[in-house]
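Each chain you see keeps its place in the complex, though not every chain is here.
Per-chain numbering from 1; labels A, B and C assigned in written order.
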Amino acid sequence: MSDTTQPTRKGQEFEQTLDASDKTVASFEHESRGFVDRLQHALHSNPTLVPVIVLIGAVAVFGLIAGGKFFSAFNLSLIIQQVSIIGILAAAQSLIVLTAGIDLSVAAIMVLMAVIAGNLSVYMGVPPVLGLLASFVGGTAAGLMNGLLVTRVKLPPFITTLGTWSIFYALNLWLSGAQSIRSQDIDANASILKFFGNNIALGGARITYGSILMVAVFAVLWYMLNKTAWGRHVYAIGDDKDSAELAGIRTDRTLLSVYALSGFVCAIAAWASIGRVGSISPQAFYEGNLQSITAVVIGGISLFGGRGSIMGALFGALIVGVFQSGLRLAGVDVLWQVFAIGWLIIFAVAIDQWIRKVSA
Amino acid sequence: ADTTACLITKTDTNPFFVKMKEGASAAAAENGIDLNTFAGKIDGDVETQIAAVESCIAAGAKGILITPSDSRALAPVVGQARDAGLLVIALDTPFEPAETADATFATDNFLAGELIGQWAAATMGDTSEAKIALLDLNPSQISVDYLRDNGFLQGFGVDIKDPTKMGDEDDARIVGNDVTNGNEEGGRTAMENLLQKDSGVNVVYTINEPAAAGAYEALKSVGLEDQALIVSVDGGCPGVQNVADGVIGATSMQFPLLMASKGIEAIKAYAETGEKPQNTDGLDFVNTGVELVTDAPVEGIPSITSEEALGKCWG
Amino acid sequence: MTQPVIKARGLVKRYGKVTALDHCDFDLMPGEIVAVIGDNGAGKSSLIKAISGAVSIDAGTIELEGKPISFSSPLEAQDAGIATVYQTLALSPALSIVDNMFMGREIRKEGIAGSVFRALDHAKMREIAREKLSELGLMTIQNIDQPVETLSGGQRQGVAVARAAAFGSKVIILDEPTAALGVKESRRVLELILDVRSRGIPIILISHNMPHVFEVADKIHIHRLGKRLCVIDPKEYSMSDAVAFMTGAKLPEGAVEAA
């Protein structure tokens, strides 16, 4: 009753000729290409170069315009110092963006944690180390809360963090009574909170511990993302969550860890911010959420997830810092600084887009 | 010019600071000083102000004029600037403590509030039937905000409890506090909200004149504009005009241009002689003065008319 | 009678108002290729998703080598030895071939670097990946670090099958592996399947291509309206019979009801 070719198992008749089929790989002649084309291709294979080049370009241009004032070791180290808080926040933001999310609450978490550490250590007599510990636990919990809403309740990250931003902001104002904690009071009761404000003088440069911390945070996260399985999973989730799930990754658990880690990094930023600002201001960094996103996108990390290097965010933050410092020293109004940053965002991402357009 | 000075304002979005900048620029040009100006993006933008102070140090400025966005948070960086040999003068908003800066050129904001409070009380006569709406700046409890608010209440004859807190009073005549963000839209919405609580509101304190203009619109839209006295602080030209137009009953005029030009002169003096300015006797700051502006003067409270004020407004 | 590798009884899976599996049974014996055929929407993919832990079932039991299992995620099924190549392939386009092959079971370096710092052993993974791919005759892929998105459809299938075959799996499940492939590429995949089976690994193959099914399957599970209609031996029934059964044109009689 069989109409098949069972015994031989050689497939249908028309498939028999396949053994003779052509095995060579197709190749086509290539047109010779111009410089721009070749540059585009070169950058395509190494996209993190883009923010690096923009950064170097920006430093060079402002060096010319604003002159020695800009180009001094002191000013350059100052820029690093100035971007360090937004830089660390951008690291936290990058983690979320790599998973195709976005976090509007990073700065709110940071400020809230600074207030918690400060209130406990300065006003409530808790040993400063425990105050800091509380802020780390709190930051992680805040991140976890975002993560739970994203993974369990399945809310889009944008909406989740739009909501929690308000929540964290209100808690911050409530806990702090909207009052800053004064530098002198911190010095007297909990000087360790200001640890990252210390600096090392190197020639004209002043490298604060906070600047070093920022670089260290990026280095550690870079390692985690690129050299561990967890990091591969984070990229896979950002790339295509469903595929990652089917490939056997516990995507929800990984996402939770990403959000928790991001909250933890915000708590690190909180500690660093006390050193940087010198006091604890509940009103500071109100725009920090969007500034961290700005750094991330200028750094070439795709808002669609899964593409880009976290180092890009560091360069992104530095680019913004260089622009602001350069424009400030060139005597440009804040007004026009804001204007320039707007165009910077658009140009940086447009260049990135142009480079990614090429097929490898 | 080889003397450089910096002016750092809270924002660029408030005409008060825009005026201040004009005043400083003019004075700087006159005195042959190079002026760099900076501003935060929004009120409370501490980090931008810190960066600005640092840039001034980097730029080798002789002195800094600053309206601190946070009267406590900026102390450390100001300390750095002073250590680096810069003269730092707070304008408009004092530091806490005031000695954080070398000098403070400011309005006595508490007094500014007190004047309009006294004027409102005297204008009403019998204040037992008063229903007071307090239109403050924002939830952040910054010093100008609570000083003016409490000053007003004290002048009006209300027990203010903690003079550094708003909203802790328990006087039954107070209908409520709401925030305005210091602009017309916020003023209008806040006024509507408080009218909702009690439509009998007859005294309206506002943090500044844009908020007062908004409050007036809200009252007018329900036909209650004649029921309430609106008082405010600032003395900006549009505000003074609003006094003339009967929108605002009285306002306490400040002198930002004076603050700025005195500041520049102080830096010049410091650069030339190393001398630092002295505080007004009995105060921990240099009082640049405040004048009550009203077209309905009352006995015992010195005031100027809106017409006189228009000649001076923010001059 | 030997023990089935996979034995499922009374599986039920509902999506809202749709019942995708309606008290469905399934059996897979060691070393055999079972093909699952049925109309679109009959519930074939739902069946294998239930077995591979990709969806949770509403009722029923599944046994792997006699032991009851209940997976709450594809990872658990993988760890238990059930490897699945989904219709959608489940590859991460931006990641490299090696990264994809080792996704979810990466190899760490030895010593502290691995145990404490959790560093991946990229060199080793690369080596193993190359080995596995060439074992399956997939050495047309030159650069094992290239992103999967640069591969052709056939090559991607190859990577997905290699991933499934590489890690000591007890069962490999393939959901319509040749649907998008050309004649030549389909042939490669069928050879891959036979190759895997020849190493003793049983396979579940879902396909709409009757000649392919009758060529490689040892048994054919005919799925209809969310349940197993019957299991036939391809040597005893014709393709016409199979099609008639699965579309409801004929009713099976005396077919191998359960293996």
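In this text, a contact is a pair of C-beta atoms (placed from the backbone, for glycine too) under 8 Å apart; a residue touches a chain by one contact, two chains touch by 3 or more.
Since we're looking at a predicted model, the values are computed, not measured.
Engineer: What stoichiometry does the whole assembly in this file have, expressed with the labels used here?
Structural biologist: Here the complete complex works out to A x2, B x1, C x2.
The criterion applied here is as follows: only the chains that are shown with their structure count from here on.
Engineer: Where the contacts of chain A and chain B overlap, which chains show up?
Structural biologist: Looking at chain B and chain A together, no chain touches each of them.
Engineer: Could you say which chain's mean Cα position falls nearest to the mean Cα position of the entire protein shown?
Structural biologist: That would be chain A.
Engineer: Could you please state the distance in Å, as a whole number, between where the Cα atoms of chain A are centred and where those of chain C are centred?
Structural biologist: Between these chains, centre-to-centre, one finds 38 Å.
Engineer: Could you put a whole-Å number on the gap between the CA centroids of chain B and chain C?
Structural biologist: It comes to 73 Å between the two C-alpha centres.
Engineer: Hunt down the residues of chain C that sit against at least two other chains at once, touch-wise.
Structural biologist: None at all.
Engineer: Can you pull out the residues of chain A that are in contact with at least two other chains?
Structural biologist: Nothing qualifies.
Engineer: List the residues on chain A that touch chain C in their complex, please.
Structural biologist: 1-6, 9, 11-12, 14-15, 18, 21, 25, 223, 227-230, 232-233, 235-236, 239-240, 242-250, 306-307, 360
Engineer: What residues on chain C touch chain A, complex-wise?
Structural biologist: 54, 73-75, 78-79, 84, 86, 88-95, 99-100, 102-106, 108, 117-120, 140, 147, 150, 183-184, 187, 190, 194, 211-212, 214-216, 234-241
Engineer: Would you pull the chain B residues touching chain A in the complex into a rising list?
Structural biologist: Touching chain A: residues 12, 36-48, 50-52, 54-55, 58-60, 69-77, 79, 96, 139-142 of chain B.
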